[in-house]
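After the structure tokens below, expect a handful of questions from me.
The complex appears here without one of its protein chains, the remainder shown in place.
Our next item is subunit A:
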Amino acid sequence: MAKTDNGIRICQGLLILGNVVIGMCGIALTAECIFFVSDPHGLYPLLEATENDDIYAAAWIGIFVGFALLALSILGIVGVMKSNKTLLLVYIILMLITYAFEMASCITAATHRDYLTPNLFLKQMLERYMNSETESNTDKRMTEGVTRTWNNLMLQNQCCGVQGPSDWQEYTSAFRVTHNDADYPWPHNCCVMDTRGEPINLDGCKLGVSGFYNSNGCYDAISGPLNRQAWGVAWFGFAILCWTFCVLLGTMFYWSRIAY
């Protein structure tokens, strides 16, 4: 009948459109997660030292889920066009598995974002920056990573400490054990540097004259990229899953209407 025929055609058209969108979103998810995993801001050593780098695990899962979504969307388009029940059943089951993985990735990214408080980074910086006594090889590697990351952070973002240079004065630190307070009220990387990498005025830096030292904290430079990463993975994944839900329901409905 023409009306049923039209209805089926519309259903097919919608499903194909839905799968095309899923395929493109899969590519976008893969690209976004590759970008995050490549760590353009160099913040991974900080997370590694907190032993809480699940945001990166979520991004890794996102890469593979993105590829799976692309492949499955092509399978779905082929199955809908051929009205093949077997293909569509395979498509539905694999999509459900992918759905479960992406759900795990979203929830992980969103949950572990909550661990990233200023206090966490402050304690880590005070305990590890320029710590000369380390217990094991992994400890040493993490400490060196933290020291290197903080040095880069302070140089590139013109900042000092987590909330400000006063962090080095208010709290005891591993840095204070090897660097006395009179010569190093705060690390020399907090000083404004010239092109050769030397402080332009070391006395001005030690006195705390604005213009010769960095008086703002680095927390924004850390939390900004990490927040964007966590929310990017979590919310984009959530959006994809909502769309996939609709497409899967439509596919199941279409599957049940196919006659042998």
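Quick note on the criterion: a contact is a pair of C-beta atoms (placed from the backbone, for glycine too) under 8 Å apart; a residue touches a chain by one contact, two chains touch by 3 or more; residues count from 1.
Basically, contacts and distances are computed from a predicted model.
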Protein that the absent chain corresponds to, by UniProt name, given "Sorting nexin-30", "von Willebrand factor A domain-containing protein 9", "Auxin-responsive protein" or "UPK3L protein": "UPK3L protein"
Touch with the omitted chain, as defined above, among A:I77, A:M130, A:C218 or A:L248: A:L248
Contact with the hidden chain (one of A:Y56, A:Y99, A:Y129 or A:W150): A:Y99
Residues belonging to subunit A that touch the chain removed from view: 92-93, 96, 99-100, 103, 106-107, 110-111, 114-115, 117, 119-120, 122-123, 126, 165-166, 169-173, 176-177, 180-183, 185, 203-204, 206-210, 213, 215, 234, 238, 241-242, 245, 248-249, 252-253, 255-256, 260
